[in-house]
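Following this message is one structure expressed as structure tokens.
Every protein chain except one is present and positioned as in the full complex.
Every chain is named by a letter (A and B) in the order it is written, and numbering of its residues begins at 1.
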Amino acid sequence: MSDALTRFRGRFPDAEVFQHNERRLYLKIPREKVTEACQFLHKECGMRLSICTGIDTRDGFEVLYHFSEDRTGTIFTLKVLAPKDDPRIESQAKWFPAAEWIEREMHELLGIDFPGHPNLTPLLTSDTDWEPDRFPLRRDYERRDEAHER
Amino acid sequence: MSDKSRRIIPIGPYHPLQEEPEFFKLIVEGETVVDLEINLGYNHRGHEFISPELTYDQVPFLVERICGICSNSHPLACVLAIEDCAKIKPPPRANYIRSIIHELERIHSHLLWVGLAGHFIGYNTVWMWAWRYREHVLEIFEMITGNRNHYAANKPGGVRRDITKDQIPAIHAALDVCEKKTKMLTNAVLDDPVIRARLEGVGVLTKEQAIAYSVVGPTARGSGVDIDVRRDDPHAAYDLVPWSVIVLPEGDVFAKAKVRLLEIFESIRIIRGCLDNLPDGPIETRIDEVPPGEGIGRTEAPRGEVFHYIRSDGTNRPLRHKVRAPSYMNIASNVVAVRGGSIADAALTLAAVDPCYCCTERMAAFEDGRLTLTGADLLRLSWEKTERLKERMRR
Partner (left out) sequence: MRDPRIWGLKKSPWVYHVAAASCNNCDIEILELLTPRYDVERFGIVLVGSPRHADALLVTGVINRKSLPRVLEVYEQTPKPCLVIGIGTCTCNNHMFRNSYNAVGPYDKFIPMHAYIPGCPPKPEAMIMGVVKALSKL
């Protein structure tokens, strides 16, 4: 078992750990502890943030923080669940510039709010031809007939 | 300093990098760049939205079209993610073929970057040379995969096309030519005093900044961060053939260029090792179903780590497919690399992460009121600086 995982379990005893195989670990933690866990993985274990994934599931919005431990080639994926009626997760961008863009992207494509983000403006969608309340990666996204669509 | 002395130099938006074209706003005071704003989205096509509508067999074709230069990295990472989810291992021959094609892609991509870096500092000869020798690699591609770009080599469980016995000598021959010419090019570029003067100490990204921005690939390795997914998380045949990771501590553009040039020779070494040890056997494993679950695949593209995440619900289509291209992390680091440098170095520094080639050809002046310089001027400034250095060295 990886050394970082042992330390993580000691620090976060309430985390649910799921080991897919020896290099793919999934750690489910409560929403309040996300900053603490990210800082633990990056600062104390020296991991690199690969990327975050936002998913619209039945239970709520799941945000996965994929951290890569390059010494062992392991990916630690932190799973955080935010309920649909309150899609808010504390921003990591204020202390970790690597998370800045992906949080902006999740904010505009999924509608997850990241309180504390220094610049939560749209990253990818159009500045002239896009309604900010449309979130294409949500399950209930419906395509509308726009003037130049089909 | 008062806001009046600040000028904004727009670069773009016609600057199509892989899947991430950008509009850079350089904010300058006199000759010095004080800040950079990056504006993305001109190439956003919604891959992550389309992918769940396609079957697992079709998804590699879609992700191949994320980027024309990394058109093997994305499908490879994607099929690795599908295989990770389905817990399937491809047969050994497929692994070797994957490595061969992946390294060929690295050679052509690095040569492409070297050529364009030469173009940015006014050395069009370097551009023409590098792209001429890149053609040898594209010829191999056309022979073994059927297309010069977009190779469609990978499929979940293996590869689509085999490398036949009679193709191997031809690959060796083309590699020999390519190696000889690249050696000449490398010596010419690294020994040229003007190029050294233009690249050394320019656009420095320190190791701490590289870690904070989580940059990947040659951008990180040029800043002394020793990471390479091929070694750290072995896939394909990378743990079966000898090669080494190139790491340089300086963090400037010269270090990044040197990392890329030296990596070409490592790639040639990997391909030769793979061709010599190519095992017999099938080239694909059948995947009957992808069970519900999650899979992560990553591979080292020419620009750094490509990351794919797939969540399956047991049907033949992914439920969620996340794609992270290397430049997504690297371009964000431009903000710190370009700060404090001169305008003449900006084009080069922005290009040093290998976002792509030729922002110059697609720079368009934007009406900004305070606009003083256009993209063409930026390139002219860069060229003039090279000329000045040449003059100084002649004396």
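Convention: a residue touches a chain if its C-beta (ideal position, glycine included) is under 8 Å from a C-beta of that chain, and two chains touch if they have at least 3 such contacts.
What you see is a predicted model; the values in this text were computed from it and never measured.
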Which shown chains does the chain we cannot see touch? A, B
Using the touch definition up top, pick the residue from B:112, B:140 or B:153 that touches the left-out chain. B:112
Across the whole complex, list the residues on chain B that are touched by the chain not included here. 13-14, 16-19, 21, 41-46, 49-50, 53, 61-62, 65-69, 71, 112, 115, 127-128, 131-132, 135, 148-150, 356-358, 360-364, 375-376, 379
In the full complex, which bits of chain A touch the chain not displayed? Write them out. 124-130, 136, 141, 143, 148-149
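As a convention for this text, only the chains that are shown with their structure count from here on.
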Chain A and chain B have mean C-alpha positions lying a whole-number Å distance apart equal to 25
Report the residues of chain B in contact with chain A in the complex, numbered from low to high. 40-41, 44, 46, 48-49, 84, 87, 211-214, 216, 226-227, 229, 232-234, 293-296, 298, 305, 307, 309, 311, 319-320, 322, 324, 328-329, 332
How about chain A: which of its residues touch chain B in the complex? 20-21, 23-24, 26, 48-51, 53, 55, 64, 66, 68, 70-75, 77, 96-98, 100-102, 109, 122-126, 136-137
